[in-house]
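Below is the structure I would like to discuss, written out as structure tokens.
Here is chain A:
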Amino acid sequence: MTEPMLKVRDLHAYYGKSHVLQGVNLEIMPGEVIALLGRNGVGRSTTAKAIMGEVRPRGEIHFKGQPIAGLESHRIARMGLGYVPESRDIFPMMSVRNNLILGIKDMRRHGKYTVDQMLDMFPNLRARADNLAGVLSGGEKQMLTMCRTLMGDPDLIIIDEPTEGLAPKIVQQIGDMIAEIAKTGVSILLVEQKLSIALRIANRVYVMGHGEIVWGGTPADFRDREDVRKEWLEV
Partner candidate 1 sequence: METIVFSLLNGVIYGLLLFMLSSGLTLIFSMMGVLNFAHASFYMLGAYFAYTISGSTSFWLALILAPILVGVLGMAVERYGLRTVHVHGHVAELLFTFGLAYIIDEVVKILYGKTAVDYRVPELLDFPLFTLYGAQYPAYRIFILFIAIFMLAVLWYILNRTRAGLIIQAALSHPHMVGHLGHNVPVIFMTVFGVGCALAGLAGVIGGNYLVTDPAMAVQMGPIVFVVVVVGGLGSLMGAFIAAMLLGLLQTFAVAVDATFSDMFWWLGLTPTSEVGSITVASLAPMLPFLLLVLILMVRPTGLMGDREL
Partner candidate 2 sequence: QDAIKIAYIDPLSGPMGPTGDQGLKEFMFAAEHVNANGGINGAMVEVTGFDNKVNPKESLVQFQKALDQGYRFIAQGNGSSVASALIDAVEKHNERNPGEEVLFLNYAAVDPVFTNDRCSFWHFRFDADADMKMDAITDWLAAQDDIKKAYIIGQDYSFGQAVGAAAERFITEKRPDIEIVGNELHPLAKVKDFTPYVQKIISSDADVIITGNWGSDMVLLVKAAIDAGWDKPILTYYGGSVGAATAMGEAAVGKVKAIVEGHTNLPMSDEHAAYIDAFEEKYSSNDYYYQRVHNAVFMLDAAAEQAGSNDPVDIAFALSGMEFEGPYGTVTMREDNHQALQPMFLATFTKDVERGVEDLPLGWTSGPDERIEAEATRAETTCQMERPER
């Protein structure tokens, strides 16, 4: 059996005194696309942040077999973990091109993609390559963040709510893009609210509630589990 790309065991995290993650367990195999579902505020973003070291994690996190819990974010990133945060965090006062350049971890090594290849892949971005990133539309910003992360040659990308606040048409487009990325062999942990997308591209689904993973299975299984959906996803 191959080793999981990412293995999280009994992960806890706190914001001040509030205990947000209460023992999260999950695994991602190489090449897999995983969707993490759950209601607002159950701690999905926090899980992502804890893995990436932005929130102090307690528990075990192994990436490609190596422990990464407690490491500084930049080290984790350099091991091949990419992260597209909920807040997108493009650098608004820089050109789109420079945003992409910042995604490169090491200027001396050639990665899988060059800036030009990226721009070729997304004609929208090419048109705006020399504009300040701050003026991009929401959808373009989302594309830019993902491209920027790809520039760092990650083996696993954690994408947090890529479709949040986007018009349905763009949601469609982003979904396609993620599927595209997955095809290149990169593993993806997708934190998503929109079931349509999550179920379309994921190999497996985790459902989160109250700071824990409460259910895991394939999309097909999930469609059958009305109870899970009622209890953990609906209001």
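As a selection rule, all candidates are chains of the complex that A comes from, given by their letters.
In this text, contacts are C-beta pairs under 8 Å (C-beta built on N, C-alpha and C of every residue); 3 or more make two chains touch, one makes a residue touch a chain; residues count from 1.
Just so it is clear, the structure is predicted and the values come from calculations on it, not from any experiment.
Of the numbered candidates 1 or 2, 1 is the chain that chain A touches in this complex.
In the complex of the two chains, the chain A residues touching candidate 1 come out as 52-54, 72-75, 77-78, 82-83, 85, 89, 91-94, 98, 101-103, 105-107, 148-149, 152.
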